[in-house]
Each structure stands twice: as structure tokens, then as C-alpha cells.
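The full complex has more chains than appear here; those shown keep their coordinates.
Note that the chains take the letters A and B in the order they are written out, and that residue 1 is the start of every chain.
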Amino acid sequence: MSHNSFGNLLRFSTWGESHGEAIGCVVDGFPSNIKIDISFIQRRLNLRKPGQSKFTTQRKESDIVKILSGVFDGKSTGAPISLIIFNNDQRTKDYSDIKNKFRPGHADFTYWSKYNNYDYRGGGRSSARETAMRVAAGSLAEILINNSKFKKIKIESAVVQIGNEKIKKNTWDTKIINKNPFFAPDKKIIPIWEKLVLEHRKKGSSLGAIIEVRVKNMPAGLGEPIYQKLDSELSKAIMSINAVKGIEFGEGFNIINQNGLTSSDEMKIDKNKISFMSNNAGGILGGISSGQDIVFRYVVKPTSSVLSKKKTISKNSKNTSISTKGRHDPCVGIRAVPVGIAMTAFVIADLLLINNSKNI
Amino acid sequence: MSHNSFGNLLRFSTWGESHGEAIGCVVDGFPSNIKIDISFIQRRLNLRKPGQSKFTTQRKESDIVKILSGVFDGKSTGAPISLIIFNNDQRTKDYSDIKNKFRPGHADFTYWSKYNNYDYRGGGRSSARETAMRVAAGSLAEILINNSKFKKIKIESAVVQIGNEKIKKNTWDTKIINKNPFFAPDKKIIPIWEKLVLEHRKKGSSLGAIIEVRVKNMPAGLGEPIYQKLDSELSKAIMSINAVKGIEFGEGFNIINQNGLTSSDEMKIDKNKISFMSNNAGGILGGISSGQDIVFRYVVKPTSSVLSKKKTISKNSKNTSISTKGRHDPCVGIRAVPVGIAMTAFVIADLLLINNSKNI
């Protein structure tokens, strides 16, 4: 048991605070002799990096990742891989106005209740800064998948709704996702979101987002009932991401609008190939992948840091108010996309190793 | 790592198949010297038991639980508590018509893909029969909570939607939940659901359900960031229940309809008492309980076993069709209610122990 670790056979542990000297992670259980391309890890990190468009925070984080162990002559050795990013935007600024107040919607109050000690300079450990190391760990998981016999597995993810504006059905265009600042899979939604996000940014507000993940070319058989089911592990993984408030698979909550005559996915054989006639289940039955695409969605709440005054209390239990000045994400959900991919990759890579182990 | 175990300091492991001789669980890490009232466990099991109304399956399962170890002179000894239920409805019937076919919506195909061996007589390990042992383990967790300094914690759960019919806002009446066959918290919805469920039952169809859980009198500070957050653990727990396809906390997916100016819950001090002015977060901030009620909902898909013919394939890869005769739940979500309570109780009891450990 280790509160800051994730995974089983393949396992990562993160450490570090947003305003500390560095953040890092250690990936253990990584097989030996796999070529590690650090530029791949860096590219993944760059997707999450803030300050890249006017739709994300203007905070600058250089996010240059470095490998400190576990790789020799360009290949994994089987030893733990230690990754580090030094923080370089640690401005010494004046925190006196927020030091003793709990920011609504943030974890300040709960961390204070639990630990009676926390880094008020930016959330410390509860900051989304921690997710950078998940992306690093997840990109190692991707490298592992890409070097396995299941290298065809492909994890795609896009934002499908911001505020009230959602993409139309069947408009998912993989090619454009990484080419627009919203990770939108649908060209037509881009100008609509641009207008919406800037509008909220201007008035010091923020927006929530719904993100969809699709895993293609999944083999059937991944997932370990009863308590390491694929959907259970993915839910644990995704729900641990900052600001996520819900997750659903396949038709999800919408399945309530169907009945038993329509809800289950029928099967057929066509030219010796097994196929399903729908994918209401999101590619998972009984906690095990069916070979269909894995499909799930999760919702990220609006950024809690806003310019307008909010009522709150102080550490010494007085009524007060707070407003968050400065640089914040008008829709923090956008930058969650690479984090969700990373967690998904890690869950899949871990289950692949577990599955492998049984081939005695 | 143990695929069939759940929990950390407090941990249960289940075993057994729907048509085997018995099912059981072992609860480890249970503190010593706590009075164990087996009739309490039995009452919890009775809530889940099938065959109690015309809205659940007519299958009879006696579900008499027995303690085999870990209790001496009526008190826990600190040793593992082994619980067993002997299966007594193991009719020898003819399975030849389903033996070689995969039932759509069930785990037959994925278990076959993964294990190449499964008990076709009723799903074996993938059967919801397994959840009886979760209820038993969860009731031990409840006993633990009730004997701790947090004995005021109260876990309530009710069905809030069946098919398209949902309860009205603010109609939650705790007292009636266990007094109607739907675990409905709202008297007015009962006749509506009666009609709806019987209608679907008659035509051999089935319905999905949405279930809400509310935990009252939660202490602040439960949950272990970053990867054993309270919401993350609850999601893992609930998503492992058969047929659950989504979970959301507080406002959940609906938070997308708010913005940053309204979404975060403001705080105030009133008569020396800390309070929140709303509960959009569902009582969890940064993965730690805030002291507000924990509120979450999950969706259970319509029972996949229906009378009408569904297309499927056989083990030897031929196109065929199947219909499920006999006794099935017209809305399996109803009987998920006590299972969800059990899993919630277990997560909370486990986190209480972890929290305790830090008081050095």
C-alpha cells in the first residue's frame, strides 16, 4: 500500500509539490531491454504543458524531463526508472492574502483538516502540477505497449463538450485532435468553443469539459475480475485526476433510456471474424475487454480559481472572502486530455503484464 | 496484489461460483474485541436476497451466512473472519441449449476469451451471486464503523430512477427506503415504478436504474491523495459491481451546465460551526472528505437476460441466437442497493483505519 503509487506489476510513484524544487516519478516493474526514447516522453509532456494557447493558463512551466536511472545505453535495464522535472517558475511572491484562507472548490480546507500542514503557495501536492509526472509515467507505458505484441493498441482522446456546447454525433476526426488548442475531434466546434472560452475568461469565469477516450485494437481478455476489472481500474485511475467528478463507459448514464431488449450488444460471425452489432458496453463485459473499442467519458468541473470574490473562511475560523488573481485555466479540462491518455495507457500496460504472467 | 480482494488495511477476499457448493469471503485486518452480531450480517444479506417481491427474480436463495473463524466468545479475535453461504438452489437442469452460446450483455464471451474455461451453468464467478459476499463483508465494515469514534456515520442509499422515471428533487425520505420493494426514497414514485417494471417484465424485457448513495455525518479528512483518494476508491468499488456503467459525485456530469462563478461550494462560519453553502462537490475536495455529506450516483444497465431472441455466436464460431428462459430480475439495479452500501461502508472503514494509523 502506498498512497502515491499507481499500478500493480507496472507501478509508478509520484512525488513533489507545485512550488517545490522539483517533481518526479519512479516507474517500477518496467521490463528490460526496451528502447527508451526520451524525446517521445518530452513530446507527450509538451501536450499537457500550460502556456501554449490563450485557452490555457499563461503560467510558464518549462517541463523538461530528465531520466536519472533505469536506462543504460538507451535501453531499460529492468531497474526502476526515475524521472525528474525541476520547477523553474517558483516566483517568490507575496502570499499573505491567501496564506490563511481556504480557496473554495480547492483542496485547501481538506488538506488542512487532514494534515494540518500544507504548502499554501499553490496547492502543494494537490496542485494539477502533479499530473505532469503521470504523463511522463504514462508515456513509458505507451512505449511498453508499442514494444509488445499488442503494439496495434491505440489510445485516442478528445474534448467532446465544453460548457453547454458539445460536438455532433459521429464527427470524431482523429487527425485534427492534436492540431487545435482544444483537443477537439470536430472542426466545426472549434470557433464555437473559442468564443465561449474567451467570453468566460474575460469575465473571470471558467468552464467545465467532458472528455472522451477511445482505445482501438484492444485485444479481448484484459481485466482481472472481480476487483481488478478493466472498468474498475480505469475508473480509479481517471477519478484520481484533479477536478474529475464522474466517469461512464459506453452508453453510460444514457443506458437508462434503453431497455433489456435493446441494451445488450448482439454478436455475429462475418467472414470468420467475430463482431458486435453495437457498442453500448464500451468494449467491456464482466470487467474484461471484449475486443471492441474501449469507450469512456469523464467530466471535469470548471476551474475553481476565478476572479470574482467568493465567500470563504480563514484558518482561524473567521468569515472572509477570496478572489484568485493571476494566471488560471479558463477550462482546465482541456489540459486533462493527455493526463487521461497517460492513465489509460498505464492501466492497459499493467493489465497486459498481468495477463502475460499467466501464460505458464 | 490479489484479483479477488478489496481494501487495504481492512481487506476482504471473495470466492465461489453461482452454481458451486458454496460462496464465501474472508475479512482480514479486522481489529480484535469487537462484538460481532451475526444477525446484523444476516439482516443485511436479506435486503439483497432475491425472491422477495414480484419486482425481483423469483429464484430462491436461502443465503444463510455462517462464521467459520475469527470470532471467539462473540467477539472478533483479530484473526481473519471467514464467512460462508452454502448454495442450495443448485438444480440439476439441462444446460445443453446455452452451454455453447455466449449470452449477449453477459460476460460469457469475455470469460471464454480470457480463461478458455468457465462455468456455463449461470455465469460462475461472473454471476451477481458473488455480491452476496460483498454484503456480508460490508456489514462487518458497518459493525466496525459503529464501534469506532465515528459511529455517527450513516450510509443511506436509494433508487432514484428506473427507466425514464425519476424521483422529484428533494423528496428523499430515509424512513421509507427499506419499506418498499424498490428502495425508493419517494412514496409517489412507487406506483409509477410498479406499473413500469411489471410492464417490462411481462414483455420479457428489463430496465436500468440509477442509484444514489448519501453518507451522513462524515468526518473531514478521509481519503489518501494522490492515488487512494476517497472518490477514486469509491469509484473502483462501485464500478466493480456487476452491470454498473457509470458513477458521478455531487453534481457529477451536470456540473458541465455551471461555470466557475457558481460551481465551487462557498464556506462560512455560523455559530462557530464551519458550513458549506452548497454541495456541488459531493462532499469531497482533492480526494478528501470535507465533512459535508458524501453524495454519489451510479447507473446499472438493464438486466441482459431477456425472453426475446438475441443474435449471438457459439463457442465454435457459428451464428446463432439465444433467449433466456426462466427467472430473471426485471430491474437488477434494485438489488444493487445493498451492495453499493456494503462497498461504501468497506471503503470508509478501510480509510478510517488508515487515518488512525497516522496518529502516532
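Structural remarks
FYI, a residue touches a chain if its C-beta (ideal position, glycine included) is under 8 Å from a C-beta of that chain, and two chains touch if they have at least 3 such contacts.
As the structure is a computational prediction, the values presented were derived from the model and not from experiment.
The complex is a homo-oligomer: 2 chains are shown here, and the full assembly described by the structure file contains 4 identical copies.
Just so it is clear, only the chains that are shown with their structure count from here on.
Between the CA-based centres of chain A and chain B the separation comes to 26 Å, rounded to the whole angstrom. Across the complex, chain B is touched by residues 1-6, 8-9, 14, 102, 104-107, 109-111, 113-114, 125-126, 130, 161, 163-164, 200, 203-210, 220-221, 223-229, 231-233, 235-237, 239-240, 242, 245-253, 255-261, 263-269, 272, 274, 277, 280-282, 284-291, 299, 301-306, 308, 310-313, 317-319, 354 of chain A.
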